[in-house]
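Have a look at the structure below, then the notes.
Only one protein chain is missing from this complex, and each of the others stays in its spot.
Chain naming follows the written order as A and B, and within any one chain the residues start at number 1.
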Amino acid sequence: MSERGRQAFADVMTIPAPDDPSPAASRMLEFVFADVWQRPALSRRDRRFVTLACVADADAEAPLRDHVYAALNSGDLTITEMQETVLHFAVYGGWPKASRFNSMVDEQWDRIHRERGGQVPAPPRLLPLDTSADPETRLAAGEQAFKDINCLEYAPPRDNPFHGAGILNFVFGEMWLRPGLGMRERRLITVACVAFQDAPYPILSHVYAALRSRDLSFDEMDELALHFAAHCGWPKASNLNQVISEQKQRVLAEWADEDAGP
Amino acid sequence: MSERGRQAFADVMTIPAPDDPSPAASRMLEFVFADVWQRPALSRRDRRFVTLACVADADAEAPLRDHVYAALNSGDLTITEMQETVLHFAVYGGWPKASRFNSMVDEQWDRIHRERGGQVPAPPRLLPLDTSADPETRLAAGEQAFKDINCLEYAPPRDNPFHGAGILNFVFGEMWLRPGLGMRERRLITVACVAFQDAPYPILSHVYAALRSRDLSFDEMDELALHFAAHCGWPKASNLNQVISEQKQRVLAEWADEDAGP
Partner (left out) sequence: MSERGRQAFADVMTIPAPDDPSPAASRMLEFVFADVWQRPALSRRDRRFVTLACVADADAEAPLRDHVYAALNSGDLTITEMQETVLHFAVYGGWPKASRFNSMVDEQWDRIHRERGGQVPAPPRLLPLDTSADPETRLAAGEQAFKDINCLEYAPPRDNPFHGAGILNFVFGEMWLRPGLGMRERRLITVACVAFQDAPYPILSHVYAALRSRDLSFDEMDELALHFAAHCGWPKASNLNQVISEQKQRVLAEWADEDAGP
């Protein structure tokens, strides 16, 4: 690996680059760390959220461990942000993988404190929640949040278990509204998750909403597609890239309509 | 395909077998439908739950559509059971794939009523929920359900977003306790989901709990592994199969201890 590659690896991972990778592995490390991670448009912190979603999905234990450690050890994410990332990931990536992600966070947080000779501080109390406990109020708040976050004028029907008990009551009625993680960060995690999950409509709707809300700029979204490609593979990224290019056109057309006025 | 293969396909899918598959495709259809689906230990209805989880994960639109249609059209699942299956799948397989699964259920339910010349009935009202709205009461109920369903003597800490806001508040505090789907059916869906999600501990814990609770017998669990293999591939099934064999030993040892008494 080149000196530039070794430095880029150490900067991102907060540990030295491996000593003797095979030629093929060396080439890949060089591409991922010296080329992709060093590009503009997304900061190193931004790239953490995309990467964490990808490695939590990928099921390879070592990359998950190393990226959780690096994100916390670099100070790019606080432990609260990391824990909210796990919960957000649970919804979009599935609870089994999130369960492993959560254990890894506990383990690496403990490791960092041991390495620094400190004590792991006690977690903040969960209750009281910010969101209402009353089912009717939660559903109404979930409907409003669904519209706001998805940039849509309608919400799905309540009387369907997936939408009512799940999407409106929990996903938009509570999870997206939690403190501890900003909307921009939730967008980065969500777009990465829907891109590896592959269901077409969620990819379209979350790319659209991230651009339409201006939480992510066009250049940032393009950069997200490249970062995702390196971590989840080109086929899924190719699909994401196609959707991004279509949704940019849609958003531009909507903005032009608004500027033209009534 | 053999006549036996064609009949098996038609029995499961409620539509005729395809006319001219390639020899390789024909061999696979024969194995899946004439061999696997016709085996004892799990009923056709049981196999629906495993299969729906697998095809909802797999992202291939046609198999998802065909299996949703077949499960409803055969009468093996009611629409309520199917909708609860979607919500349960959302938790263990992730909401993006569940969103597509949910749309497919609506679409195929409509198709079945059109084919039969009937009207799609209005859905039952969602509220009031069976579970408490008070956050403290929900968390306490979630802790108890976590212990009961996982056959464990402890519950995870509340003051962690993933465990507190997610697992205790929603997954075990509400979702597993919902009416509309029995514990045995939830076990079949969950084991399939954790097996394709790959995170090691959830596979171990859900296989253990399904056997320990006697919701699934040893033979049923072995059969689940074969059915899963046909629908999610041999490598993941091989891992599941290994876990099953270890957890059987653990459960047998625990039962022997209990019989021995104090």
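Here, a contact is a pair of C-beta atoms (placed from the backbone, for glycine too) under 8 Å apart; a residue touches a chain by one contact, two chains touch by 3 or more.
Just so you know, these numbers come straight off a predicted model, no measurement behind them.
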Subject >> Full-complex contact with the absent chain, from B:28, B:79, B:112 or B:204 >> reply: B:28
Original post:
Out of A:12, A:50, A:64 or A:209, which touches the unshown chain?
Top reply: A:64
Subject >> Residue among B:8, B:55, B:188 or B:210 touching the omitted chain >> reply: B:55
Original post:
Residues on chain A that touch the omitted chain in the whole complex?
Top reply: 20-28, 31-32, 35-36, 39, 41, 54-55, 58-64, 198, 222-223, 225-226, 229-239, 241-242
Original post:
For chain B, which residues touch the unseen chain?
Top reply: 21-25, 27-28, 31-32, 35-36, 39, 41, 54-55, 58-64, 198, 222-223, 225-226, 229-239, 241-242, 244-245
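Methods note: only the chains that are shown with their structure count from here on.
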**OP:** Could you say what rotation angle superposes chain A on its sequence twin chain B, using C-alpha positions and rounding to the nearest 5°?
**Re:** 180
